[in-house]
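First the structure, in the form of structure tokens, and then the observations on it.
Only one protein chain is missing; all other protein chains are in place.
Let's turn to subunit A:
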Amino acid sequence: MREVVRFLQNGRVVELADVRPTETVLDYLRLRRGLVGTKEGCGEGDCGACTVAVGRLVEGRLVYQPVNSCIQFLGMLDGAELVTVEDLAEDGQLHPVQQAMVDHHGSQCGFCTPGFVMSLFTLYHAPEKPATRKTVTDWLAGNLCRCTGYRPIVDAALEACFTEIDDAFSRRADESIAALQAMEQDTRDVFITQEEGGFFAAPASLDALAELAERHPQATLVAGATDVGLWVTKQLRQLPQVIWLGRVRDLDRIEDTPGGVLMGAGTTFAAAHPYMARIDPDLGELWRRIGSRQVRASGTVCGNIANGSPIGDSPPALIALGATIELRRGEDSRTLPLEAFFIDYGKQDREPGEIVTGLYVPRLDPNHAFRCFKISKRFDQDISSVLCALRVTLADGTITEARLAYGGMAATPKRAEIAELALIGARPDRPSTWAAALKALADDFAPISDMRASDAYRKEVARALLAKALVEIGGTPDERTRVSGLRSGEVIHAA
């Protein structure tokens, strides 16, 4: 047992014994350390003003990810390197990304700027990225600027982030890696006791995690905190007992198997992205549009499932693909189809003390066709008003099986069972054969109106998306049917 949290900053190991379970990295920096370069814009991980860089070892390499420090708990820095805007300049010389921001007039009010600088720092350090505006705008989707209109920031990124990596961090990378490895070798479980039974725990093994979760069924399990963070900063909920999954290496695994992709519950959206894109380009694009770079770097796929949010954007697509999840309580494991996990609004098939440990996403067979569409007010970093995912099995151009799932149409991600039945026997290249399926959606769903869309729009667009999927599967090229997210990329089919 270890009773401190340790992380690397400026080449030195910071060791903290007084870590409150839900104290945020942002509050730690600003209130405890007086490091006020990092700003609070929204307190919910949507504006990126508080972005810091967090470096971790990935297969022996030091990888920097942008992280929203306003919703990241301090204890989650354990074993990582923390970089803030104050750390970049070297002997009064600006870092290349900072200098480019000055040269391109990339700041006006300057309040979002430290967050942009840190996102650009992580882009600067990212390996193998195409030097395109698209790369940059995707990387910056989680950083809002209200002044500049972004053009100068994107220009600064294009100038500074696609050159040879040469800064203080790359020059001392070997030392940093050694320091991180040394911390990683300390495999003791972290447990920081608080008053009145509270604690922050970071178990280092799956067994320890399962045991801890069973012993403290009321504790809050946290993976990326991209949702739980808001329970604290916005709902002001007290979470006295926090168990962080981030040190459980067994949960980080993700692998391609002949039939699909298998991932542990610690797999972030960012880590899963290339795997998902190889299942289908639409799935890759959906992943790209989930949250922002910051959210995907911290948030986990299984966390998105486990918290049962009706607006989780990944579940409908995973349901259409026939994904299954694995749960564990103490020594007992079980597997169930993802759609069965979602029982009702805010209610999932998860017992107290039980944890989601993994997810399996089957690949498409060659006789499958898949489409997935996300409708939101803003393309990037928004939550869907309607999400539609369709997988059909085709024989000679006729649908023999259909899995059609929607988000935003009911209290949970849900299959359109009546429409699925109506699709059997239809031919995507003949619209008249699927008119009944479009009509059937009215019997599958009775959506509500909220701030994202009205019920009428949801119904209309649910039909339109099914029609669009079928039109495309029927042969119309997607540049004739879409204003964004054109399909491209290599796909691996099930062996």
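Just so it is clear, a residue touches a chain if its C-beta (ideal position, glycine included) is under 8 Å from a C-beta of that chain, and two chains touch if they have at least 3 such contacts; residues count from 1.
Keep this in mind: contacts and distances are computed from a predicted model.
Per its UniProt entry, the chain excluded from the display bears the name "Xanthine dehydrogenase, molybdenum binding subunit apoprotein", taken from "Xanthine dehydrogenase, molybdenum binding subunit apoprotein", "ABC transporter permease", "Phosphotransferase" or "GntR family transcriptional regulator". Screening A:C109, A:A340 or A:A442 for touch with the missing chain picks out A:C109.
Contact with the chain not shown here comes from a single listed residue; of A:F162, A:F191 or A:F379, that residue is A:F379. Annotation: of A:E86, A:D365, A:E401 or A:D429, A:E86 touches the absent chain (contact as defined above).
Considering A:E44, A:D365 or A:E401, the position touching the chain not shown turns out to be A:E44 (whole complex).
Checked against the hidden chain, the listed residues A:L8, A:A265, A:I355 or A:V461 yield one contact partner: A:V461. The missing chain lies against subunit A, touching residues 27, 34, 36-44, 46-47, 49, 84-86, 88-89, 94, 98-99, 101-103, 105-114, 117, 133-134, 136-138, 140-141, 143-155, 234, 236, 373, 375-383, 385, 450-454, 457, 460-461, 464-465, 467-468, 471, 480-484.
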